[in-house]
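With one protein chain held back, the other chains of the complex are shown just where they sit.
And then chain A:
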């Protein structure tokens, strides 16, 4: 191979790989990310059944119920709307009624119940997911003493 051909081979291979990587990243962005919603957004969102989303808000006071076995139901609220959630597993240490929570999962066909496979509440007693706080503020909900959050 001549000098020029060698260089072309290396540059060509590199460019091909990078283009493939970019396409892969774009494909993954279209497939593998979850949008964040609070209950009030859902009516406008028109989600296809089974779309993975993150649902954030406060755990409604008095809504936490333990069903048979490990299944837990509770409601996530932005104080205006609420969404019932079921979750099977152990809740995080900081999960409490009246506190912020983010549930990841989807709505199954036509059901109004959100099936969560992951429930997050973070490692600080005053923690509310930033997403939740921002959305709640945008909806005009006063967070009272919880304004000063991470």
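By definition in this document, contacts are C-beta pairs under 8 Å (C-beta built on N, C-alpha and C of every residue); 3 or more make two chains touch, one makes a residue touch a chain; residues count from 1.
Keep this in mind: contacts and distances are computed from a predicted model.
Peer 1: Would you kindly match the missing chain to its UniProt protein name, picking from "Cytochrome c-type biogenesis protein CcmF", "Cobalt transporter ATP-binding subunit", "Transport permease protein" or "4Fe-4S ferredoxin-type domain-containing protein"?
Peer 2: "Cytochrome c-type biogenesis protein CcmF"
Peer 1: Would you write out the residues of chain A that touch the absent chain, in ascending order?
Peer 2: Residue positions of chain A that touch the missing chain: 1, 3, 6, 9-10, 13-14, 17-18, 21, 24-25, 27-29, 31-36, 54, 66, 69-70, 88-91, 93-94, 104, 122-125, 127, 129-131, 134-135, 150.
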